[in-house]
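Of the protein chains in this complex, all but one are displayed in their positions.
The block that comes next holds subunit A.
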Amino acid sequence: MAGILYLMAFVLQKESQKADEYLREIKEQSLLSEAVRQCVEAAGHEHEPETQKTLLRRHFTYRRNDNTHWFTPSLSQLLSLNFPPEQFVSMCRDLRVLNAVRDYTVGIPLTHTQFKQMTVQVLIDRLVYRKLYPLAIEVCRYLKTPEYQGVSRVLKHWACYKVQQKEESDEVIAKAVSVKLADAAGISYSEIATKAYESGRTELAIKLLEFEPRSGEQVPLLLKMKKSPLALSKAIESGDTDLVYTVVMYLKNELNRGDFFMMLRNQPVALSLYKQFCKHQEQDTLKDLFNQDDDHEELGNFYVKASYKDQRLEARVALLQSAVDEYYKAKNDFSAKTTEDEMRLLRFQRKLEEEKGEQLVGFSLHDTMTTLLSVGLHKHAEQLYKDFRVPDKRFWWLKLKALAEKEDWEELEKFGKTKKSPIGYLPFVEVCIKHHNKYEAKKYVSKVTPEQKVKAHLAVGDMEGAAEAAIERRNESEISTVLSRCSATTDHLLMERLNRAKATAVKK
């Protein structure tokens, strides 16, 4: 079919009347679009630009006013022919590119099939290999290759080539590169810099890296170039902790310890990260670091931590002693004193462990006393109470709980009578009830302060007493509390009394 069309075009060119006939014949067979398609394809396989033109043009032509006036049809005309224009358009583009590379100055004679087979990407690569950068860029732009794969890539290759030109100075090259690449998207300056470094131009590489917006890309190369201080500050600037780690770890292996520490000292961020690392991995290094900074507070904390990891008592005490010294140096008297107390406690615990065979080492002061009381070593508990200036309240709570736990009611009663309880007597009542000993609990109810009387009576389940106390105090909310605990069936009379009292309390 295309043949007829071609023939027709040929005839038309010769201004022959026969053309119309041919055209009509094709139209009749409604094969025009197929013919057109074939022609477009045929054009692709033609090497001679003139023939290509003929093939592409003539199919969509018609004659106007008997003049042989050939048009490349407009889009709408093509559509009216029911022929999709994309193929035509892309063929035109392809041919233009092919013709350009077939030019003798370039000399890549490709057929259209070859071109399709190897793709634009490869063609651009070939152009790049031949250092035909301008042409490659033109091709990319013309074919509208996405910038990332197209222009930017060519520019990158160009830049990589450029940086290897020995005759030009660093400044000139860096400037040229930055100007050319200024608004190209997705350029990796670090790759170009790597090239520069590989061809022995470290200074140029550093200059180029300045253009790299992503610190993550700068750092590895800087390390490779042994520009570690720069790498470190770049990493820190990036705010990417992971990157800082990379550099720090690299430096740790690369530098001797002294230099390494010095470098970290000037970079607080890196230093704090390294400390974190050491906390998990290298405790001793951590100590050295604190020492170097004269950070006595942290050293103190360090020793305290080390002390409770150590199982042996002597070692623990020794570590705590170091902690005490450091705390004093840090002028932290509180921590120092506390730590000294701990050492005393440890020694005390050890002594008792040996004497009484009771497991004590490592307990807190509170727990130690509780244990002592629970095994009946009251004297020793008292000794701790005095030696460690334990607040009265704490001691009373503690002893109360321990004795009740043991259900040593006799001892509890004695204890309650030693002096006036600093915590009041309600806790005595409550602790007895907790251990289901109402009998003992009742002993303390009378000792409870008036404010807590109602609660105490309620705790032992003495409704009458509670009511009595509440009414006596004329306290509305207490009366209500008692009321809420009364049951309508058994405490009927009581409730009446309470309600009356409540009414008067409210009036007042």
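Following the convention adopted for this analysis, contacts are C-beta pairs under 8 Å (C-beta built on N, C-alpha and C of every residue); 3 or more make two chains touch, one makes a residue touch a chain; residues count from 1.
As a working rule, contacts and distances are computed from a predicted model.
UniProt records the chain missing from this view under the protein name "Vacuolar protein sorting-associated protein 33B", selected from "Vacuolar protein sorting-associated protein 33B", "lipoyl(octanoyl) transferase", "Polymerase (RNA) III (DNA directed) polypeptide G like a" or "EF-hand domain-containing protein". Of the listed residues A:89, A:172 or A:249, the one in contact with the hidden chain in the full complex is A:249.
For the chain left out of this panel, the touching residue among A:273, A:360 or A:448 is A:273. Among A:109, A:134 or A:391, only A:391 touches the chain that is left out of the view. Hidden from this view is one chain, which touches subunit A at 214, 233, 236-237, 239-243, 245-246, 249-250, 253, 266-269, 272-273, 276-277, 279-281, 297, 301, 304-305, 308, 334-335, 338-339, 341-342, 362-367, 388, 390-391, 393-394, 397-398, 401, 423.
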